[in-house]
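This is the structure, below, for whatever I ask next.
Removed: one protein chain of the complex. Kept in place: all other protein chains.
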Amino acid sequence: MQRISLKPGKHAYTMSRYYTPVATVEPGETFVVETQDGPDGTITSEQDKPSEKLNFAHANPETGPIEVAGAEPGDTLVVKIEDIQPLSEYAVTFIVRDFGGLVANSSTRLLNPPLEERVKLVRLKEGKVYWNDKISFPYQPFYGCIGTAPEQQAIDCMSPGNHGGNMDCPDCSVGNKVYLPVRVPGAYLFLGDVMATQGQGELCGTCGEHPAVGTVTVDLIKRKPIEWPRVESDTHIMCIGSAKPMEDAARIAYYELVQWIAEDYGFDPIEAYMLLSHIGECNIANMVDTLYSMVARCPKKYLTTK
Amino acid sequence: MQRISLKPGKHAYTMSRYYTPVATVEPGETFVVETQDGPDGTITSEQDKPSEKLNFAHANPETGPIEVAGAEPGDTLVVKIEDIQPLSEYAVTFIVRDFGGLVANSSTRLLNPPLEERVKLVRLKEGKVYWNDKISFPYQPFYGCIGTAPEQQAIDCMSPGNHGGNMDCPDCSVGNKVYLPVRVPGAYLFLGDVMATQGQGELCGTCGEHPAVGTVTVDLIKRKPIEWPRVESDTHIMCIGSAKPMEDAARIAYYELVQWIAEDYGFDPIEAYMLLSHIGECNIANMVDTLYSMVARCPKKYLTTK
Amino acid sequence: MQRISLKPGKHAYTMSRYYTPVATVEPGETFVVETQDGPDGTITSEQDKPSEKLNFAHANPETGPIEVAGAEPGDTLVVKIEDIQPLSEYAVTFIVRDFGGLVANSSTRLLNPPLEERVKLVRLKEGKVYWNDKISFPYQPFYGCIGTAPEQQAIDCMSPGNHGGNMDCPDCSVGNKVYLPVRVPGAYLFLGDVMATQGQGELCGTCGEHPAVGTVTVDLIKRKPIEWPRVESDTHIMCIGSAKPMEDAARIAYYELVQWIAEDYGFDPIEAYMLLSHIGECNIANMVDTLYSMVARCPKKYLTTK
Partner (left out) sequence: MQRISLKPGKHAYTMSRYYTPVATVEPGETFVVETQDGPDGTITSEQDKPSEKLNFAHANPETGPIEVAGAEPGDTLVVKIEDIQPLSEYAVTFIVRDFGGLVANSSTRLLNPPLEERVKLVRLKEGKVYWNDKISFPYQPFYGCIGTAPEQQAIDCMSPGNHGGNMDCPDCSVGNKVYLPVRVPGAYLFLGDVMATQGQGELCGTCGEHPAVGTVTVDLIKRKPIEWPRVESDTHIMCIGSAKPMEDAARIAYYELVQWIAEDYGFDPIEAYMLLSHIGECNIANMVDTLYSMVARCPKKYLTTK
């Protein structure tokens, strides 16, 4: 199996067509990919001061672009996440100045003094994340960043968008398929920012960040354009919208879900809209990045018209 | 058991201190309460045109105010929802002009033409909601409106707020406790707008609206003020924030949850903030009302400091 | 001339129909009205700590309701502001915890520490506001609060809305006509919160607050309903929208302006929309209250179709 691994400093810091591919994979191919942690290895101790260590321009270093042979604009790239394993014994969660869900930041610019910074290391062991001796939760890793190159933009890796990017959506996890738009020849897939587990919102801005090794399988749906990223699990279909204000992210996510149900499941759009009033789900993926990401989902078991 | 039932036209159309109580209950008392449906009985056929039938000023008629003996400003009112049963065989879901999660409305005021109106009756039978012959989902009723009187405002029943109100939060359901602030002597509890089941957001603006009969138990926590409504289930604690834009609703919900965890579970607030980055959940309750409502929740099993 | 003056504690703290009118005026009548300052006389020294002095529930005490004889729901109330004079030698501007345009507040709820509080007295003298010995600006007083009673709500005086209220719009000033919707018999006009001069936004949340005496003339346009407040000066027509997020306030303001131009000046709405792209103006009235207020305006000189 092909293994894609980059040396420090060789990662991508934007999602764009302006990089040379680091590897080429075939549709249907399963490969192994190593990723650096979100803070790019800069935060290693609970004594670190994040604002002095972290280079925001290099946050969320990506492994990529990975060229997918034969991918053309207008196709959909399918990324099946087969497995993710940690490459360190500890993951890091921290508060850094002017960043996070309950603080003033560079977009919501206020005169209040900043919150104190803090670093916490959590232990990863035997499928669990240890907050401390008494509290642990399951290790449920996912790609905080997953996306393709936009047609002409170069988008920094702190930003989500209709190309995917830094959605920080815990559903981009093991066992699920992520559908991404292809907008440049070769698709140019980027992966990074694995986290150990994450609540809805990534409230303090970081969450169990660690280097990891994943196994993914890519495939193409030819001549099937999608506007925004989608996810499919065994039980649900999901659309992710990224925008500000947050209601715009929710509107995009639900609007795309209405289209998906109408196009692939035979409902008329207005009926899909009314049905989702009863069974649609919508939660925050991130409330900390340059755009907020919302996930709208629908249980597949109800989507029968026959 | 005391049964509170109002004749048509005798319901409250705002939550306020400016009504005479319709009943008085004691702390610890369990009582039965009938509620009218959200559209106030105006939509009864799939041929109805909602904008011609519905009086928005009388939407979400409330049973109340119910006076709670001994309640004083600064207390918290606990409303345990024991049971809800439908009082009709059908519930109604409809699209009405300028209202709903994916349309322009009186707040997001745009020049686009309106969406077509539509009415759908769903059958309620043996614990299920029948969308049609092939699709049914569980009957999971809850109070779309539940709140207390504000100190001096009279708030219409289309609006949620820190008094509760039209939060359209499916967690205000059977088996759960809803905590509400007491801001006037006697608390003045209002209940209404039962729905048969609801997704996250109440996407099209309505959802299985029907008259119902509920059984609730009230209690008081003396001299314990809360700023915003809270909900507790067997497994989770939850805070509901209502605001626009939606991120402000999410901020309020998570901020209140941080306070709750800090005050009642012995965490320092910054640690609670970082912990919720890992295990907090936050979904939309409504994205259609005058304010959006978001629910932030935390599994109780992780909240141990000992 | 009738003079309306209330003793301390006799002011209204909501705009609502639930008060007994303090006076009755006839259409066409000119009368004098005294108003208390926004902080209700609680901040009098630069040594005061606002959060310890101010009672938010009593902020912006209103003189009213003033009943307008013959006013009926569906009419428009015209309030011509003839004159405003200060009733004190000093006006007060202050920063109070969790309030203001560049700080976290009860809606944008964050964990940052609060900004320091501060009080500044500015001198009012000979038509000028003296910031200090070197800086002075013209005294341009206006009603921060001006509105009518809603149909059934009681809205606190910190809130603007489609009834007017706490819009903090400097265009509600001497020489201009303010148009307000009539939603209850007698209209129930409320006036208060005169400020000495104000920039666009009332950035720090307060601005030259002082008691004042005004002269106003009221009139009625019978059977002419308006949805939102409007203002007319010698040169401009203006619509004020209040909402969150701020773009919704701007959308309302411009939408209403499109309607006004279409209805009264003979343009088709789409042409009005395109014309305003060239000559419309839109600035912030307040960015500190429970809803933001935006003013959209159009020079009357361009509104000719003949």
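Each chain gets a letter, A, B and C, in the order it is written, and its residues are counted from 1.
Just so it is clear, a contact is a pair of C-beta atoms (placed from the backbone, for glycine too) under 8 Å apart; a residue touches a chain by one contact, two chains touch by 3 or more.
Just so we're clear, the structure is a prediction, and the values are computed from it rather than from any experiment.
Q: Can you say which of C:143, C:190 or C:255 touches the chain missing from this structure?
A: C:255
Q: Just one of C:181, C:201 or C:214 touches the chain that is missing; which is it?
A: C:201
Q: Given the contact definition stated above, which residue among C:76, C:93 or C:242 touches the chain not shown here?
A: Counting the whole complex, the residue in contact with the absent chain is C:93.
Q: On subunit C, where is the contact patch with the chain that was removed from view?
A: 93, 95, 100-102, 115-116, 118, 120, 122, 129, 131, 134-135, 137, 197-208, 244-247, 250-251, 254-255, 258, 270, 273-284, 287, 292, 294, 302, 304-306
Q: Can you list where subunit A touches the absent chain?
A: Within subunit A, the residues touching the omitted chain are 13-14, 16, 18, 57, 107-111, 151-156, 241, 243-245, 248, 251-252, 255, 258, 269-270, 273.
Q: In the complete complex, which positions of subunit B touch the hidden chain?
A: Here the touching residues of subunit B are 102-104, 108-115, 245.
Just so it is clear, only the chains that are shown with their structure count from here on.
Q: Determine the centre-to-centre distance between subunit B and subunit C, using the mean Cα coordinates as centres, and give it in whole Å.
A: 33
Q: Counting only residues that touch at least two other chains, what does the list for subunit A look like?
A: Touching at least two other chains: 102, 115, 245.
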